[in-house]
Structures are given as C-alpha cells and as structure tokens.
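What follows is a single structure, written as structure tokens, with notes after it.
Every protein chain but one is kept in place in this view of the complex.
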Amino acid sequence: MNNFTQPLGQPLDRVDGQLKVTGQARYAGEFTEEGLLHGSVVSSNIASGRVVRIDASKALALPGVIAIIDHTNRSKIASYDEPYEDADSAEGSPFRPLYNDRVLYSGQPLALVVADNLELARYAGSLVVIEYETAEHQTDLLKLQGEAREAPVDLPKPRGHFQEEFAGAAISLDLNYSTPIEHHNPMEPHASTVLYQGDGSLHIHDKTQGTQNCQSYVQKVFGLEKQHVRIFAAYVGGAFGSGLRPQYQLVLAVMAALSLKRSVRVTLTRQQMFTFGYRPRTLQRLQIGAAANGRLLAIAHTAIGQTSRFEDFTEHVVEWSGMLYHCDNVQLTYKLLPLDVFTPLDMRAPGAALGLIGLECALDEMACALAIDPLQLRLINFAERNQNEDKPYSSKALRECYAQGAKRFGWEQRNAEPRSMRQGRQLVGWGMAGGVWEAMQQKASAKARLDHHGKLTVSSATTDIGTGTYTVMTQIAAQASGVSVKDVTFILGDSSLPTAPLQGGSFTVSSVGTAVQQACEALKEKLLAVARQTSAAFAGVTAEQAVFEEGHLTFGEARVALAALARDSGEEAIEVQVDAEPDKKREAYATATHSAVFVEVLVDEDLGIVKVNRVVSAIAAGRVVNPKMARSQILGGVVWGIGMALHEETQTDHALGRHMNHNLAEYHIPVNADIGDIDVLFVEEHDEIVNALGSKGVGEIGIVGVAAAVANAIYHATGTRVRDFPITLDKLL
Amino acid sequence: MNPFHYSKPDSVQDAVHLAGPASRFIAGGTNLLDLMKENVTRPEHLIDITGLPLREVSETARGGLMIGALVSNADLAWHPLIEQRYPLLSQAILAGASPQLRNMASTGGNLLQRTRCYYFYDASVPCNKREPGSGCPARDGLNRIHAIFGASAQCVATHPSDMCVALAALEAVVHVQGRGGARSIEFADFHRLPGEAPERDNQLADDELITAIELPAAGFADCSHYLKIRDRASYAFALVSVAAALKVVGPIIREARLVLGGVAHKPWRDKAVESWLTGKAPSRETFTAAADTLLQNAEPLEHNAFKVKLARRAIVRALSDAAQGGQPDE
Partner (left out) sequence: MSATTPDAAQPSFARLPLGLTLNGQERQLEILPWTTLLDLLREQLDLVGTKKGCDHGQCGACTVLLNGKRVNACLTLAVMCDGADLVTVEGLANGEELHPMQRAFIKHDAFQCGYCTPGQICSAVGLANEGRAQTSEQIREGMSGNLCRCGAYNNIRDAIEEALPACMQGVGQGGGQ
C-alpha cells in the first residue's frame, strides 16, 4: 500500500501518560468543591455478635462534626436482597452496610462520622464508643475444613475412571497445597466522592471497575431514578478485582449525601482496605497418576475455599486441571466453608492463580518422580482439545510458548538434579510452569463521532484501571476508522456512556475493543454514503473499494478529507453507536490465552533467603494491540506471581477473628529490590474466531503459573518442596 | 490523630521544661505520627525539637564521635567519619526503613521506635504495652515476628530498630537532659526488657530528652558486619539481625561484639559469648560454638521457633563476614 503505519501493533506511549506523570490525573477521592464534607468509617472489632449501643456523644460535641450515621438513624435503604445484587455478585444475600445491629465480621463498617474536614472526621471517629454483645465466631479454614460443603457450581462431570487409573498408575502422587488470604491492596484506597447536585441528583466519582454496575446498584439500593445517579471513574489507581463490586464506602457516602443534602467524600484507610473482598484461602489436594512414559492417566483436583456466612463466593479453581493437559480420567471437586468473614472477591486471575499452583507444582513433582524433564512432561501431555468442553481451541500457541520461552531462558542447560547448581553461597534453581486463562467476550457498546475538524471521539462506559484502555482503544479506533491516532480521543469512565461490561477477566479489549471497531466500521459506512452523495468520484464506490487512511477517504486518484465529509453531511458531526456481542462462531470452540513461565531463583543455603533472579514469560494471547502496554501487563502479572510465591499473606488471629497485619509494612508486597530481570515474549498466534481483532487480552495470564514456577525453582535449588504458600524463608531452613 | 498543643522551643532548657507525662518530643515524626494516627499514642502536647542546636557530628577528646540527636539517619549513615570509622553503624542504618524515612528520622528518635507487634498497633484489640493490664494476644496468637529472648508473661514484643543493634555493639552512650540536669546512659542499659511494665520501653523519664549519642573510639572498621534477614529484600523489619564486630590480631580474636536484633524487647547482647570468643581463632567452628551457646537459652513461642535456627546461622554468617573484613563473600 504505502508507508502509512498501521496503528494496531504499535508500541504507542500511554495517551494518559502526561497527565499521570505531572500529577494532573484525578482519582475518585480527589474531586472537591466548596463545602465538601468528609466521612470517616468506624469499624467493628468483633467478628460476630450485635451492636448494643453506639455512643457518639463525644464525637458529636466537637465543633465541625456534622453527623454520625449508623443503623439506627440511617436513611432508608432497600430491604430485599435483589437491589444489592450487582454484576459480580456471589450467590446469597449481599452485605448491606449499616443495615441493622448484626456484626458479621471483624472490620465491618458500623458508623460513618461526617465532618467538615478530614482530620476532624477521623479524630471524631476515634471517639465513638461501641458496645457489643459478642457471639462465637469461626474464621479458621484449616481447622474446620471437614465441615466444608459442595460449592454451588457446575463443574465438568467426572470423566473416565479416576479411581482405577490412579490406583493402577506406575507413579501416583497424592499432594496437598495451601494458599493464604491475599488482599488486592491497589495503591489508591477505595474512595467515593458524591457531588450533590442542585436538582438532588448525584454525580459520583468512584473507584470502580464498572461505572454502570455502581450506577444501577446505587439506584436500586436507594430507590433513585436512574437519571439521578451518574458515576465517573476517569482514572482508577489500580483495582485488580477490588473494584468489581460496589464497595461499602460508596453506600456510606451516598447515604450521607442524601440525608444531609450535601456533597460528601468517603475514603477508606489502608487498614480498611482489609475489610472487604480478598482472594480466599484455599486447601488443595492433587491426586495425579502417570504411566512410566509420562502419560497422565488420572487427575483429581479437590479445592476447599472459604466464604462468608451470607454469600457463596465461587471461582474456577479446579477446572484448569481438566483442560491444561490431556487426561481421560479426571475428577474435579470444589467445596466451600462459610466462616465469620467477609465474602471473598475476584482478584487478578481469580481461581486460576490458585488452581494452577496446585496443578503446576504437582506436575513438577510428577516430573521428578518420573525422572522426565518438566517441560517434556508437559509436551507429552499436550491437550489439543479442551476436554472439559470437548471442543477444539480457536487457537493455542502453547507449544510455541514452551519452545521460545525455553530457548530464551536456556532451559536445555538445566541439570535435573536438585541442588546441582550453585553460585557461591547461593543455590541456583530453575523451574517452570504453564499458564492458562479463558479468553472471554461480553456484550459491549461504543459510540463514534467525527466532527467538522476531522477529530474522532469514541466512547464507552468502560474504565482504565492501569491496563491501558485509553491507549489501546485509541489505536483500535484509529485502525478501524482511518483517522490518525493524534486525532482520536477515547472517553471512558462515565456511566452515561454506551454500555460496557465490568473491566475484568481480561475481556475489555475483546468486548469493548470489538464494539469500538464495529462503531468505527459503521462510521466509515456513513462517511462513504456522504461521499457517494456529495462527490461524483465516489458515486459507485463500494465499501471494499474505499480506502480510509490518515484522515482521508481515497479511491484511485480521488481523495477527500473525512473532516470535509463531516461538514458535507449537513450534520454537526457524524455519529454512530453500535452494540457488539460475541460472534456465534465462537460457540464451537474453546478460547484461551496460554503461557509458559521459566524462573531462576537464588536461594541462600544457610539463611533460606530466596531471590527470583530472572523470569522468562512467553505468552500466547492472539494479536497484541500495543506491545508496550501488553508487556507492562505481563510484567505486573509476574510481579504478582512472585508476591504470591514468596511474600503475600493476610494473617488472621482466629481467637479474635481479625486480620492483624492490615497495613503495607506487614502485608508484604514485593518492593523494587525483590524483582529481578523479567523477559516477556509474545508468540505469534493468529485467531480469526475469538473476535474480529484476533486479540485475547493479557490482564490475567501474566500471573498464572508464576507462583508454581517459583516454587518449582526453589525445589530445584534446595531439594525442599514447600507446599504451603507463601514460601517464606522460615520454611526453607 | 487527636488535637494537641504545639510548641517549638529554641533551647534544650526550654524543651525539657515544657515536657511532662502527656507530652512528646517530635523530630522526624516517622514513628510518633504513625502511632498517633492509629490512636496508639495520644499526646496532648507536641514539643517540636527541630529548632534545637543538636545537629553536629563532632570528634570527642577520647577519639570517638559525638552525634547530635537531630542528625538524620541518612546524614549519619553517609557521614564520612561514620563510613570510615563505624561502617557497622552505616550498614545498619541503611538496612532500615526506606530512603525517605531515613531522610526524616533522627538519631535520637531512632532509639525511641516502638514495637511492630500487630496487637500493639491495632488499638481495638488488647495489648499490655499499649493498655497495661489488657492482656497479650500475641503470646498465643500470631507471634512469628516476636521475641525469643527476655520476654515476659505480659509482653513478647521486639524492638524494631536496626541502628540500635549496631549502637549496642559499639557500646554507644546515650546523653540525655532533663529538668534535673544531664546524665549519660550506657546503651545496654537504655532499653528495658518488658517484665511487669511492658508499657515502658526504656529508662527515660518523662522530662528527659536525648541530646546526643556518643561513640567510643573503637569502631571495628576492619572487621564488622551487619546482617539483616527479613521477609522481603528491602523496606521490611528484621526477623533476625546480627551486628558482629571483631578485633582480630594475627590468628586470634582479641575482642568481639555480638548483638542480635529482632529477637527481644531490646538489642540482645551476650557479653559472656563475647568473652568466650576472645582468644579464639576466627573459624566457622568457633562461630558455630558461639552461636550455639548464645541460643541455648532462647525461649521460642509457637510460631517463631525458626528464629532460633535462623539466628544461629545468621550469627555464624555475620561473624564470618566480619572476620573477612566485613564484605559479604557472595
């Protein structure tokens, strides 16, 4: 064609980069107006019981304290479960903040202090005295695991004859793994700023992964008209799942704003970031049998997760064990144990990040037992089809991930013997694991608008939680419309925009990207129609013949600026809105992203200190829209995986029923010094089925398998197999 | 945090005259404000001492150094005389906190850091240190990070400072001034064990202000090492740390200093082991025997028995590295 650079696939800098590096990007708790009130949450310190009395007299006596809202004086909120359900609800009765006197978990919000400044609100909160009637509580999954019951999910039916094959296998292993509670801890604490409008409607800046989810929730819980609630989330300071459900600070802020008819902001403290959803603790059992040649004969994966007394949180922990490898005899079991805790919540690669720890560590243990290279074992058992669904994959370049990742890492130099590699005092270990995540697509809508200056504005109610949505949607729109990147603006984070699903599950590019692409395609049709009517040169031109590039429509020698077509249209701008949904052709296929992760650890033999020295992560995720941003997503996922392997653990005092290391000094996430070299490579994967973009999304796949690869490397370094995560140094002494 | 009165005196005299049971001196504020925001501490009066003339590092007539209480941790760690003569102290400081906090925190304030015990920090649960008589949930609770030496039935907390471990090894002297005048306290006597009064971390009276830390001449610059072991590579408190300093003449240890951090309510120094080391040859066997002796009286709790094993290995490592000239042999 010509030297026009196709926007798709370019490593564009973040379009919101300048605002972020200059401190100009405003997050939910950073909007203000004259007279804004500040709320501070008072939380329970018992895990179960009732509130007998709340004495707020000392707090109310302070000048500047406006109100103290609790279950006795709150405004009216819905009294059935349905209004509290949201797009990411678990089965059961959703939590209702300040609903009644019942205490369901330690850290539950029990009152909101509203004052005319933040410091005063927090101080006044410390003066509120709550009297409780305490009841017995249970928070220990390990202790009570025998009481777990079947999770209310449709698991793949058992296939083949697991028991017989497991019993008869040349090697059969029965292994138990455990993973701790983890909290999302995005750097930005959850916050809602409710700006009370003159007409009584609410403009709410909320930290969320779903503006419309929050809009509908607020509307239903408070019985408001839809047009009276508008949610904004232009910038979100990380979320990783914590913003999938409306969080309690939103309810409290709205409650205060409606009763006081004032604008109110509620920002949670870091400590309070440990008082809602989290990745649940799991106990996993892997029974795995193989023939001497490495063929997997039997896999059983049982997981027990914790949940709250009021909702059954479920996630896909065990399904992966029926699909990542070819195995004809599979039995999957998933149980839940309700405890006096808050309901867990999806957290980066929910389920898979947990289940793949069990599966991929067990595979490594099997490889050792068989004396087969762990990578070879995976190739022997490569799954051509998804046996859970009995479907072929739309594309699956996992073999290429294995091959290219291994080559980049130097895997063939590996000495299989544990403790065989050393650098001075450090034992060196090499481990690997595979990863998988479903490539989903949801319904989504987008609007495209081209003005008289040739500027294209595309919008959808999605968010950008750091994933690069602003940037990649800009690229998709530019590619699909033929408008130059510099003339494209993508708008998001506003519930009044065209419908978008929650931002999660790595399906934003697939869902919203498809809508953006289709909106721009539709826009081109309109532009072409204008051209046909207004210019003889384009009279008979078909859509296939027309070329849209660099802001112009061309056909042979004829060339016209898109801006001119917008002007010629007689309209203020040319505008189209489309509703996109997954293509029917997906239904015959399984769709997934895959990865192969290779890890080198250095372990101080005497002191047990583990350093993840280098990681190679090879990813198959279809077409990469922006390699710079996609790489960043994978880097982040790998860092999360390292944290899962070595650092992260919310510690609960079961006598108190309370999380105790609820701060960033003692809840350890990796710091810069913990992270070694990370090499990300994307293997080529062509996929015409998953969606028209051929792109699968990369938000989750980066973390999946990493913790197992680190654990396997630690075994290789030390000969010690730690199955209780995180692998802190005390477990290696 | 609670409202308070704020004063900024410009002389030490004025500062100590303002002080009382409900007041606190503030310099860096890195721990005090943290505790105030958690409602662990609620002083009625903050006395800002940053206007006092306590920022000098000067040489003493006895060949040591006098460090003003307001010298920041970063300035101290990077002071040429500290780097040259007391590398152990420099290493220990740089192993602690973050660059930002080290820029803020003062030398005097570092001594007054309070424990990182989860229960102490959470004002909604019992803690004898925070609220005497309320109980100690750590003793039978989450005690992985707690003491293996010198704990009491009332308190099993540890002292969190890295700098203090080195200062204990260097036999620093704490200079304080109160309304009744000035006095000096040997470092080993400055911090207390919890005993029956875990609310008291040290020997300071309410009106006493730390004015300076004095380092004796012996800096062990040739053979010292600070080893810190923690749950992540940086910006975390010590599970166990070791300050090891040796004076080796020919094939013989002439003098030894060995202090552990992260294991007790104060930097844990065992003079008997130091004496035992004196006169021995610096070998792995010697160091292992010293570690075994030091740790034989350890009293671990349910979740921190690993600290005994870890401390043993850390002592051997730190002494070995100290004997090698302080540079870790990678």
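A and B are the chain letters, set down in written order, and residue numbers restart from 1 in every chain.
To be clear about the criterion, contacts are C-beta pairs under 8 Å (C-beta built on N, C-alpha and C of every residue); 3 or more make two chains touch, one makes a residue touch a chain.
Keep in mind the model is a prediction, meaning the values are calculated, not measured.
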- Candidates A:637, A:705 or A:726 - the one touching the absent chain: A:637
- Message: Looking at the full complex, which residue from A:26, A:50 or A:285 touches the chain that isn't shown here?
- Response: A:26
- Would you mind spotting which of A:63, A:146 or A:540 touches the chain that isn't drawn? A:63
- Query: Among B:50, B:124, B:278 or B:293, which residue is in contact with the omitted chain in the full complex?
  - Reply: B:50
- Note on the structure: Full-complex touch with the removed chain, picking from A:222, A:240 or A:411, is A:240
- Which positions on chain A touch the chain that was left off? 13-14, 16-27, 29-30, 32, 63, 117-119, 185-189, 235-240, 267, 269-270, 465-468, 628-629, 631-633, 635-640, 663-665, 669-673, 675, 677-678
- Note on the structure: Note that chain B touches the chain not displayed via residues 1-10, 14-15, 17-18, 22-23, 26, 28-30, 33-34, 37-38, 44-46, 48, 50-51, 74, 78, 97-101, 103-104, 233-235
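The working rule: only the chains that are shown with their structure count from here on.
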- Task: Could you tell me the distance, in whole angstrom, between the mean C-alpha positions of chain A and chain B?
- Result: 42
- Query: Mind pulling up the chain A residues that touch chain B in the complex?
  - Reply: 43, 45, 119, 122-123, 126, 423-426, 606-609, 611, 646-647, 651, 653, 655-656, 658, 660-663, 665-666, 668, 670-674, 728-730, 733
- Note on the structure: Counting only contacts in the complex, chain B reaches chain A at residues 1-3, 37, 39, 116, 118-119, 121-122, 124-125, 137, 140-142, 144-145, 229, 231-237, 239, 306, 309-310, 313-314, 316-317, 329-330
